[in-house]
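A single structure is presented below for examination.
Let's look at subunit A:
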Amino acid sequence: QTDITVAIQLEPPNLDPTGGAAQAIDSVLYSNVFEGLTRFMADGSVVAGLAESWEISDDGLTYTFMLHDGVTFHDGTTMDAEDVKFSLDRARAEDSINAQKGLFADIADVMVIDPLSVAVTLTQPNGMFLFNMAWGDAVIVAPESIENIASNPIGTGAFAFTDWVQGDRLELTRNDTYWGQPAALEAATFRFISDPTAAFAAVMAEDVDAFVGFPAPENLPQFEADPRFQVLVGNTEGETILSMNNKMPPFDNVLVRQAVSLAIDRQAIIDGAMFGYGTPIGTHFAPHNPDYVDLIANSTYNPERARELLTEAGFADGFATTLKLPPPSYARRGGEIIASQLRAVGITAEISNLEWAQWIEEVFTGKDFGLSIVSHTEPMDIGIYANPEYYFQYDNAEFQALMVTLNATTDPATRSDLLAKAQTTISEDYVNGYLFQLAVPTVAKAGLNGLWLDQPTAAVDLTGVTWSQ
Partner candidate 1 sequence: MKTAMPLLQIRDLTLTIGTTEILHDVDLNVQRGQIVAITGESGSGKSMAALSIMGLLPRGAHSTGHIMLDGTDILTTSETELCRMRGNTVGMVFQEPMTALNPVQTIGDQVAETILIHENTSKTQAHKRANDMLHRVGLNVAPTRFPHELSGGQRQRVVIAMAIVKHPKLLIADEPTTALDVTTQANILTLLKDLVREFDMGLLIITHDLAVVADLADHIVVMQYGRVVESAPTPDLLANMRHPYTRALFDASRHQVDLPVHTGGVQLVHASHIVRDYPAPRKTLFGPRPKFRALDDVSFTIDRGERVGLVGESGCGKSTLTRALLGLEDVQGGTITLDGAPVFAGKKPNLSVRRKMQVVFQDPYGSFNPRHRVSRLVSEPWHLLDHPPDDPDARIAAALADVGLAASDASKYIHEFSGGQRQRIAIARALIVEPDLIIFDEAVSALDVSVRAQVLDLIADLCRKRPLAYLFISHDLTVVRSVTDRVLVMKSGKIVEQGATESVFNSPKHPYTQTLLAAAPKLPNFQEASHAADAV
Partner candidate 2 sequence: MIRYIASRLLSLTLSLIAASIVIFAVIEVIPGDPASFMLGVNARADTLAALREQMGLNDPLPLRYFNWVTGMLTGDFGTSWTYKTPVADLVNDRIWVSLPLAIYALFISTIIAFPAGIIAASRRGGMGDVSIMGATQLGVAIPNFWFAMILVLIFAIKLRWFSAGGFPGWDNPFLALKSLTLPAVALALPQAAILARIMRSSLLDNLGEDYIRTARAKGLTRRQALWRHAVRNALIPVLTIIGLQFSFLLAGGIIIEQIFFLPGLGRLIFQSISARDLIVVESVVMLLVFVVIVVNFAVDLAYAAVDPRLRSRA
(Lines give C-alpha, C1' and ligand atoms only; values in the text may rest on other atoms or scores of the structure.)
Protein backbone atom coordinates (compact mmCIF):
# COMPACT_ATOMS: atom_id res chain seq x y z
CA GLN A 1 0.00 0.00 0.00
CA THR A 2 1.43 3.36 -1.01
CA ASP A 3 -1.38 5.67 -0.08
CA ILE A 4 -3.08 6.59 3.15
CA THR A 5 -6.42 7.89 4.35
CA VAL A 6 -6.10 9.88 7.52
CA ALA A 7 -9.06 11.19 9.44
CA ILE A 8 -9.00 14.24 11.65
CA GLN A 9 -11.86 15.79 13.57
CA LEU A 10 -12.14 19.23 12.07
CA GLU A 11 -12.21 20.28 8.49
CA PRO A 12 -10.11 23.35 7.65
CA PRO A 13 -12.40 26.24 6.81
CA ASN A 14 -9.92 27.33 4.15
CA LEU A 15 -6.40 26.37 3.15
CA ASP A 16 -4.43 29.50 3.98
CA PRO A 17 -2.31 28.82 7.06
CA THR A 18 -1.20 32.46 7.10
CA GLY A 19 -4.74 33.85 7.08
CA GLY A 20 -6.80 31.84 9.53
CA ALA A 21 -6.55 30.65 13.10
CA ALA A 22 -8.11 27.25 12.56
CA GLN A 23 -5.75 24.52 13.70
CA ALA A 24 -7.17 22.17 11.12
CA ILE A 25 -5.41 24.15 8.40
CA ASP A 26 -2.08 23.34 9.97
CA SER A 27 -3.10 19.77 10.72
CA VAL A 28 -3.47 19.09 7.03
CA LEU A 29 -0.89 21.36 5.45
CA TYR A 30 1.94 21.87 7.97
CA SER A 31 5.13 20.32 6.70
CA ASN A 32 3.16 18.33 4.12
CA VAL A 33 2.47 21.26 1.81
CA PHE A 34 3.90 24.35 3.46
CA GLU A 35 7.24 24.86 5.12
CA GLY A 36 8.79 27.71 7.05
CA LEU A 37 12.34 28.86 7.66
CA THR A 38 12.48 26.57 10.68
CA ARG A 39 10.24 23.71 11.63
CA PHE A 40 9.05 21.62 14.57
CA MET A 41 10.08 18.01 14.87
CA ALA A 42 7.88 15.30 16.38
CA ASP A 43 9.49 15.81 19.79
CA GLY A 44 8.86 19.56 19.74
CA SER A 45 12.40 20.60 18.95
CA VAL A 46 12.98 23.35 16.41
CA VAL A 47 15.30 22.52 13.50
CA ALA A 48 16.22 24.07 10.19
CA GLY A 49 13.56 24.13 7.52
CA LEU A 50 13.81 26.02 4.26
CA ALA A 51 16.70 27.89 5.89
CA GLU A 52 19.78 25.72 5.65
CA SER A 53 21.48 27.70 8.40
CA TRP A 54 21.43 31.10 10.09
CA GLU A 55 23.63 33.57 11.89
CA ILE A 56 22.56 35.70 14.84
CA SER A 57 24.28 39.03 15.44
CA ASP A 58 25.83 39.53 18.85
CA ASP A 59 23.21 42.00 19.98
CA GLY A 60 20.64 39.38 19.09
CA LEU A 61 18.87 41.81 16.77
CA THR A 62 19.77 40.54 13.32
CA TYR A 63 19.10 37.03 12.00
CA THR A 64 20.66 36.18 8.63
CA PHE A 65 19.07 33.09 7.06
CA MET A 66 20.84 31.06 4.34
CA LEU A 67 18.23 29.29 2.20
CA HIS A 68 18.42 25.86 0.60
CA ASP A 69 19.28 25.94 -3.05
CA GLY A 70 16.94 24.51 -5.68
CA VAL A 71 13.69 24.74 -3.77
CA THR A 72 10.66 25.16 -5.99
CA PHE A 73 7.01 25.69 -5.28
CA HIS A 74 4.52 23.12 -6.55
CA ASP A 75 3.66 25.40 -9.44
CA GLY A 76 7.26 25.26 -10.59
CA THR A 77 8.38 28.72 -9.53
CA THR A 78 11.54 28.91 -7.44
CA MET A 79 11.56 29.75 -3.78
CA ASP A 80 14.08 32.45 -2.98
CA ALA A 81 14.79 35.33 -0.58
CA GLU A 82 12.17 37.51 -2.25
CA ASP A 83 9.50 34.99 -1.27
CA VAL A 84 10.72 35.05 2.33
CA LYS A 85 10.59 38.83 2.41
CA PHE A 86 7.13 38.74 0.81
CA SER A 87 5.82 36.23 3.31
CA LEU A 88 7.14 37.98 6.41
CA ASP A 89 6.17 41.45 5.24
CA ARG A 90 2.70 40.24 4.34
CA ALA A 91 2.23 38.64 7.75
CA ARG A 92 3.19 41.78 9.67
CA ALA A 93 1.53 44.33 7.42
CA GLU A 94 -1.04 46.76 8.76
CA ASP A 95 -3.93 45.03 6.95
CA SER A 96 -2.62 41.54 7.60
CA ILE A 97 -5.21 38.96 8.57
CA ASN A 98 -2.60 36.63 10.06
CA ALA A 99 -4.11 35.14 13.18
CA GLN A 100 -0.73 35.06 15.00
CA LYS A 101 0.37 38.53 14.08
CA GLY A 102 2.13 38.71 17.46
CA LEU A 103 4.75 36.26 16.22
CA PHE A 104 6.04 38.93 13.87
CA ALA A 105 5.60 41.91 16.16
CA ASP A 106 9.30 42.28 16.90
CA ILE A 107 10.43 42.33 13.26
CA ALA A 108 11.70 45.74 12.27
CA ASP A 109 12.85 44.96 8.76
CA VAL A 110 13.35 42.13 6.28
CA MET A 111 16.18 42.62 3.77
CA VAL A 112 17.05 40.50 0.76
CA ILE A 113 20.86 40.12 0.56
CA ASP A 114 21.01 37.78 -2.40
CA PRO A 115 18.58 35.15 -3.78
CA LEU A 116 19.62 32.67 -1.12
CA SER A 117 20.15 34.89 1.92
CA VAL A 118 17.85 37.18 3.80
CA ALA A 119 18.40 39.32 6.90
CA VAL A 120 15.69 39.90 9.50
CA THR A 121 16.18 42.76 11.93
CA LEU A 122 14.33 42.85 15.26
CA THR A 123 13.39 45.83 17.39
CA GLN A 124 14.42 43.98 20.55
CA PRO A 125 16.14 40.68 21.25
CA ASN A 126 13.72 37.75 21.22
CA GLY A 127 14.76 34.36 22.58
CA MET A 128 11.77 32.80 20.91
CA PHE A 129 12.33 34.08 17.39
CA LEU A 130 13.48 30.83 15.75
CA PHE A 131 10.69 29.04 17.60
CA ASN A 132 8.21 31.57 16.29
CA MET A 133 9.38 31.07 12.73
CA ALA A 134 8.58 27.36 13.00
CA TRP A 135 4.83 28.03 13.49
CA GLY A 136 2.43 27.15 10.74
CA ASP A 137 1.46 30.82 10.53
CA ALA A 138 5.01 31.69 9.48
CA VAL A 139 5.33 29.40 6.45
CA ILE A 140 6.78 30.74 3.23
CA VAL A 141 4.29 31.49 0.47
CA ALA A 142 4.80 32.90 -3.01
CA PRO A 143 3.37 36.13 -4.42
CA GLU A 144 2.52 34.28 -7.67
CA SER A 145 0.06 31.94 -5.99
CA ILE A 146 -1.11 34.04 -3.06
CA GLU A 147 -4.38 35.06 -4.65
CA ASN A 148 -5.97 31.63 -4.56
CA ILE A 149 -4.10 30.25 -1.61
CA ALA A 150 -7.28 29.73 0.39
CA SER A 151 -8.61 27.22 -2.10
CA ASN A 152 -5.49 26.16 -3.96
CA PRO A 153 -2.53 26.14 -1.60
CA ILE A 154 0.86 26.10 -3.32
CA GLY A 155 3.83 25.46 -1.08
CA THR A 156 7.23 23.84 -1.14
CA GLY A 157 6.47 20.66 0.83
CA ALA A 158 6.84 16.98 0.05
CA PHE A 159 3.17 16.75 -0.92
CA ALA A 160 1.22 18.87 -3.36
CA PHE A 161 -2.42 19.72 -2.95
CA THR A 162 -4.70 18.14 -5.57
CA ASP A 163 -8.33 18.23 -4.56
CA TRP A 164 -10.67 19.29 -1.81
CA VAL A 165 -14.22 17.99 -1.69
CA GLN A 166 -15.57 20.31 0.92
CA GLY A 167 -17.27 18.60 3.77
CA ASP A 168 -15.71 15.27 2.96
CA ARG A 169 -12.04 14.98 2.03
CA LEU A 170 -8.87 16.64 0.87
CA GLU A 171 -6.32 14.93 -1.34
CA LEU A 172 -2.55 15.31 -1.60
CA THR A 173 -0.08 13.66 -3.97
CA ARG A 174 3.64 13.22 -3.62
CA ASN A 175 5.83 16.10 -4.86
CA ASP A 176 8.38 14.29 -6.97
CA THR A 177 10.59 17.34 -7.30
CA TYR A 178 10.89 17.84 -3.54
CA TRP A 179 14.16 19.42 -2.48
CA GLY A 180 14.63 17.18 0.54
CA GLN A 181 14.04 13.53 1.33
CA PRO A 182 10.95 12.55 -0.77
CA ALA A 183 7.94 11.04 1.01
CA ALA A 184 7.36 7.30 0.95
CA LEU A 185 3.65 7.63 0.35
CA GLU A 186 2.42 8.46 -3.14
CA ALA A 187 -0.92 9.87 -2.15
CA ALA A 188 -2.72 10.92 0.96
CA THR A 189 -6.36 11.63 1.66
CA PHE A 190 -7.60 13.54 4.66
CA ARG A 191 -11.14 12.85 5.86
CA PHE A 192 -12.96 15.08 8.31
CA ILE A 193 -15.08 13.31 10.90
CA SER A 194 -16.05 15.26 13.97
CA ASP A 195 -18.85 13.07 15.22
CA PRO A 196 -17.40 10.60 17.75
CA THR A 197 -19.77 7.83 16.72
CA ALA A 198 -18.92 8.29 13.10
CA ALA A 199 -15.25 8.33 14.02
CA PHE A 200 -15.56 5.05 15.83
CA ALA A 201 -17.53 3.51 13.01
CA ALA A 202 -15.13 4.74 10.35
CA VAL A 203 -12.10 3.29 12.07
CA MET A 204 -13.84 0.03 12.93
CA ALA A 205 -15.06 -0.40 9.38
CA GLU A 206 -11.50 0.38 8.21
CA ASP A 207 -12.77 3.25 6.10
CA VAL A 208 -9.72 5.19 7.28
CA ASP A 209 -6.14 4.06 7.89
CA ALA A 210 -5.49 6.37 10.77
CA PHE A 211 -7.41 8.77 12.94
CA VAL A 212 -5.29 11.50 14.46
CA GLY A 213 -6.92 13.08 17.49
CA PHE A 214 -9.53 10.37 17.92
CA PRO A 215 -12.48 12.10 19.61
CA ALA A 216 -13.83 9.29 21.78
CA PRO A 217 -11.28 8.12 24.37
CA GLU A 218 -13.84 5.67 25.73
CA ASN A 219 -13.41 3.56 22.61
CA LEU A 220 -9.63 3.32 22.75
CA PRO A 221 -9.52 0.12 24.86
CA GLN A 222 -11.50 -1.63 22.14
CA PHE A 223 -8.97 -0.63 19.52
CA GLU A 224 -6.13 -1.66 21.78
CA ALA A 225 -7.69 -5.08 22.13
CA ASP A 226 -8.11 -5.42 18.38
CA PRO A 227 -5.03 -6.71 16.52
CA ARG A 228 -6.08 -4.79 13.41
CA PHE A 229 -5.24 -1.52 15.13
CA GLN A 230 -2.57 0.26 17.08
CA VAL A 231 -3.28 3.07 19.50
CA LEU A 232 -0.75 5.84 20.10
CA VAL A 233 -1.46 8.18 22.95
CA GLY A 234 0.73 11.24 22.74
CA ASN A 235 1.15 14.56 24.44
CA THR A 236 -0.09 17.83 23.12
CA GLU A 237 0.71 21.37 24.05
CA GLY A 238 -2.86 21.59 25.32
CA GLU A 239 -3.05 22.62 28.96
CA THR A 240 -6.67 22.00 29.80
CA ILE A 241 -7.76 24.48 32.43
CA LEU A 242 -10.83 25.60 34.28
CA SER A 243 -10.46 29.27 33.47
CA MET A 244 -11.75 31.78 35.97
CA ASN A 245 -12.64 35.36 35.28
CA ASN A 246 -10.08 37.02 37.59
CA LYS A 247 -11.71 40.43 37.35
CA MET A 248 -15.23 39.27 38.05
CA PRO A 249 -16.31 38.92 41.67
CA PRO A 250 -16.05 36.58 43.46
CA PHE A 251 -13.16 35.26 41.38
CA ASP A 252 -11.21 38.44 42.03
CA ASN A 253 -10.69 36.95 45.49
CA VAL A 254 -7.76 34.55 45.57
CA LEU A 255 -9.42 32.56 48.38
CA VAL A 256 -12.36 31.83 46.16
CA ARG A 257 -10.09 30.77 43.31
CA GLN A 258 -8.19 28.51 45.66
CA ALA A 259 -11.44 27.05 46.96
CA VAL A 260 -12.53 26.28 43.40
CA SER A 261 -9.19 24.66 42.64
CA LEU A 262 -9.38 22.50 45.75
CA ALA A 263 -12.98 21.51 45.06
CA ILE A 264 -11.98 19.85 41.83
CA ASP A 265 -11.09 16.18 41.71
CA ARG A 266 -8.72 16.05 38.72
CA GLN A 267 -8.59 12.30 38.59
CA ALA A 268 -12.37 12.03 38.45
CA ILE A 269 -12.35 14.47 35.54
CA ILE A 270 -9.63 12.60 33.70
CA ASP A 271 -11.45 9.31 34.30
CA GLY A 272 -14.94 10.60 33.63
CA ALA A 273 -14.31 12.91 30.72
CA MET A 274 -11.22 11.38 29.13
CA PHE A 275 -11.59 7.78 30.28
CA GLY A 276 -8.18 7.98 31.92
CA TYR A 277 -6.24 9.64 29.11
CA GLY A 278 -4.46 12.83 30.19
CA THR A 279 -1.69 13.89 32.57
CA PRO A 280 -2.68 15.93 35.64
CA ILE A 281 -1.07 19.38 35.79
CA GLY A 282 -0.76 21.93 38.54
CA THR A 283 0.20 24.92 36.45
CA HIS A 284 0.04 26.19 32.89
CA PHE A 285 2.97 24.27 31.45
CA ALA A 286 3.39 21.08 29.46
CA PRO A 287 4.68 18.19 31.65
CA HIS A 288 6.85 16.86 28.85
CA ASN A 289 8.77 20.14 28.69
CA PRO A 290 12.17 19.95 30.42
CA ASP A 291 11.39 23.19 32.28
CA TYR A 292 8.15 21.81 33.80
CA VAL A 293 7.73 22.07 37.56
CA ASP A 294 5.30 19.69 39.29
CA LEU A 295 2.96 21.89 41.32
CA ILE A 296 -0.01 19.55 41.62
CA ALA A 297 0.29 19.55 45.40
CA ASN A 298 -0.83 23.18 45.45
CA SER A 299 -4.29 22.10 44.46
CA THR A 300 -4.87 18.60 45.74
CA TYR A 301 -8.55 17.64 45.91
CA ASN A 302 -9.84 18.73 49.29
CA PRO A 303 -13.50 19.72 49.40
CA GLU A 304 -13.52 20.35 53.19
CA ARG A 305 -10.73 22.87 52.88
CA ALA A 306 -12.50 24.38 49.88
CA ARG A 307 -15.59 24.95 51.95
CA GLU A 308 -13.51 26.52 54.73
CA LEU A 309 -11.86 28.80 52.24
CA LEU A 310 -15.22 29.86 50.92
CA THR A 311 -16.40 30.65 54.42
CA GLU A 312 -13.24 32.62 55.00
CA ALA A 313 -13.89 34.54 51.82
CA GLY A 314 -17.40 35.34 53.00
CA PHE A 315 -19.26 32.81 50.89
CA ALA A 316 -20.32 30.36 53.56
CA ASP A 317 -23.54 29.72 51.60
CA GLY A 318 -21.68 29.41 48.34
CA PHE A 319 -22.57 31.43 45.27
CA ALA A 320 -23.82 31.03 41.75
CA THR A 321 -21.84 31.54 38.59
CA THR A 322 -21.74 30.54 34.94
CA LEU A 323 -19.76 27.75 33.33
CA LYS A 324 -19.51 28.31 29.59
CA LEU A 325 -18.32 25.35 27.58
CA PRO A 326 -16.99 25.09 24.04
CA PRO A 327 -17.86 21.99 21.96
CA PRO A 328 -15.01 19.49 22.56
CA SER A 329 -15.97 16.58 24.75
CA TYR A 330 -13.25 17.32 27.33
CA ALA A 331 -15.07 20.59 27.97
CA ARG A 332 -18.62 19.29 27.77
CA ARG A 333 -18.10 16.19 29.86
CA GLY A 334 -15.51 17.82 32.12
CA GLY A 335 -17.93 20.69 32.64
CA GLU A 336 -20.70 18.42 33.84
CA ILE A 337 -18.34 16.74 36.27
CA ILE A 338 -16.93 20.03 37.54
CA ALA A 339 -20.40 21.47 37.97
CA SER A 340 -21.32 18.47 40.07
CA GLN A 341 -18.10 18.77 42.14
CA LEU A 342 -18.62 22.48 42.68
CA ARG A 343 -22.20 21.84 43.70
CA ALA A 344 -20.80 19.65 46.47
CA VAL A 345 -19.04 22.64 48.03
CA GLY A 346 -21.99 24.96 47.56
CA ILE A 347 -21.11 26.63 44.27
CA THR A 348 -23.84 26.51 41.64
CA ALA A 349 -22.31 26.63 38.18
CA GLU A 350 -24.92 27.04 35.47
CA ILE A 351 -23.72 25.25 32.37
CA SER A 352 -24.16 26.74 28.96
CA ASN A 353 -22.85 24.86 25.97
CA LEU A 354 -21.59 27.18 23.28
CA GLU A 355 -20.50 26.78 19.71
CA TRP A 356 -16.96 27.96 19.10
CA ALA A 357 -18.13 31.22 17.56
CA GLN A 358 -20.25 32.04 20.54
CA TRP A 359 -17.55 30.96 22.94
CA ILE A 360 -15.10 33.31 21.26
CA GLU A 361 -17.57 36.12 21.31
CA GLU A 362 -18.90 35.69 24.84
CA VAL A 363 -15.96 34.27 26.71
CA PHE A 364 -12.84 35.12 24.83
CA THR A 365 -13.70 38.53 23.46
CA GLY A 366 -16.59 39.60 25.67
CA LYS A 367 -15.09 38.23 28.93
CA ASP A 368 -18.66 37.58 29.96
CA PHE A 369 -18.23 34.41 32.00
CA GLY A 370 -17.46 33.15 35.46
CA LEU A 371 -15.89 29.83 34.59
CA SER A 372 -14.98 28.08 31.38
CA ILE A 373 -13.01 25.04 30.29
CA VAL A 374 -10.64 25.13 27.40
CA SER A 375 -7.44 23.51 26.25
CA HIS A 376 -4.68 26.00 25.39
CA THR A 377 -2.94 24.18 22.59
CA GLU A 378 -0.43 26.83 21.55
CA PRO A 379 3.09 25.72 22.45
CA MET A 380 4.91 27.61 25.25
CA ASP A 381 2.08 30.01 25.89
CA ILE A 382 2.62 30.90 29.56
CA GLY A 383 3.13 34.44 28.26
CA ILE A 384 -0.63 34.90 28.03
CA TYR A 385 -0.60 35.45 31.82
CA ALA A 386 1.30 38.65 31.25
CA ASN A 387 -1.52 40.11 29.23
CA PRO A 388 -4.12 41.63 31.57
CA GLU A 389 -6.50 41.87 28.61
CA TYR A 390 -6.38 38.14 28.02
CA TYR A 391 -9.79 36.63 28.63
CA PHE A 392 -9.18 35.37 32.18
CA GLN A 393 -7.85 38.85 33.00
CA TYR A 394 -4.96 38.03 35.32
CA ASP A 395 -3.26 41.30 36.13
CA ASN A 396 -0.02 40.89 38.08
CA ALA A 397 2.73 43.50 37.49
CA GLU A 398 5.36 41.28 38.98
CA PHE A 399 4.56 38.47 36.58
CA GLN A 400 4.48 40.87 33.63
CA ALA A 401 7.99 42.10 34.52
CA LEU A 402 9.11 38.51 34.79
CA MET A 403 7.99 37.83 31.25
CA VAL A 404 9.76 40.91 29.87
CA THR A 405 12.97 39.63 31.44
CA LEU A 406 12.35 36.17 30.07
CA ASN A 407 11.86 37.40 26.51
CA ALA A 408 15.10 39.31 26.62
CA THR A 409 17.01 36.35 28.05
CA THR A 410 18.72 33.87 25.76
CA ASP A 411 20.77 31.94 28.34
CA PRO A 412 19.08 28.52 28.77
CA ALA A 413 19.76 28.08 32.49
CA THR A 414 18.46 31.53 33.41
CA ARG A 415 15.45 30.93 31.21
CA SER A 416 14.71 27.70 33.11
CA ASP A 417 14.81 29.50 36.43
CA LEU A 418 12.61 32.29 35.18
CA LEU A 419 10.10 29.79 33.75
CA ALA A 420 10.00 27.88 37.05
CA LYS A 421 9.30 31.15 38.87
CA ALA A 422 6.51 31.96 36.43
CA GLN A 423 4.91 28.53 36.82
CA THR A 424 4.98 28.75 40.58
CA THR A 425 3.53 32.27 40.63
CA ILE A 426 0.43 31.42 38.64
CA SER A 427 -0.05 28.13 40.46
CA GLU A 428 0.05 29.78 43.87
CA ASP A 429 -2.12 32.61 42.70
CA TYR A 430 -4.67 29.99 41.60
CA VAL A 431 -5.28 32.05 38.46
CA ASN A 432 -7.13 29.14 36.90
CA GLY A 433 -7.97 25.61 37.87
CA TYR A 434 -5.28 23.46 36.24
CA LEU A 435 -6.74 20.17 35.16
CA PHE A 436 -4.71 18.05 32.80
CA GLN A 437 -2.52 18.03 29.76
CA LEU A 438 -4.67 16.98 26.83
CA ALA A 439 -3.69 13.66 25.35
CA VAL A 440 -3.87 13.12 21.63
CA PRO A 441 -4.92 9.58 20.83
CA THR A 442 -4.09 8.34 17.38
CA VAL A 443 -5.69 5.14 16.17
CA ALA A 444 -3.94 3.62 13.19
CA LYS A 445 -3.97 0.36 11.35
CA ALA A 446 -1.30 -2.04 12.42
CA GLY A 447 1.65 -1.70 10.09
CA LEU A 448 1.58 2.04 9.75
CA ASN A 449 4.79 3.70 10.96
CA GLY A 450 6.14 7.18 11.31
CA LEU A 451 3.12 9.11 12.52
CA TRP A 452 3.85 11.73 15.15
CA LEU A 453 3.10 10.50 18.64
CA ASP A 454 2.99 13.89 20.31
CA GLN A 455 1.56 17.09 18.94
CA PRO A 456 4.09 19.85 19.63
CA THR A 457 2.07 21.81 17.13
CA ALA A 458 -1.09 20.91 15.27
CA ALA A 459 0.24 18.83 12.41
CA VAL A 460 -0.27 15.48 10.78
CA ASP A 461 3.16 15.24 9.24
CA LEU A 462 3.05 12.49 6.64
CA THR A 463 6.49 13.04 5.18
CA GLY A 464 7.98 10.23 7.26
CA VAL A 465 5.04 7.81 7.21
CA THR A 466 5.53 4.32 5.77
CA TRP A 467 3.67 0.99 5.66
CA SER A 468 5.54 -2.04 6.86
CA GLN A 469 5.28 -5.25 4.70
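Everything that follows uses one rule, which is that a residue touches a chain if its C-beta (ideal position, glycine included) is under 8 Å from a C-beta of that chain, and two chains touch if they have at least 3 such contacts; residues count from 1.
Here is how the candidates were picked: all candidates are chains of the complex that A comes from, given by their letters.
Computed from a prediction, not measured in an experiment: that's the story for all the values here.
Within this complex, subunit A is touched by candidate 2 out of 1 or 2. Touching candidate 2 in their complex are the following residues of subunit A: 11, 13-14, 16, 20-22, 94-102, 150-151, 165-169, 191-193, 195, 197-198, 200-202, 204-205, 207, 327, 355-358, 360-361, 364-365.
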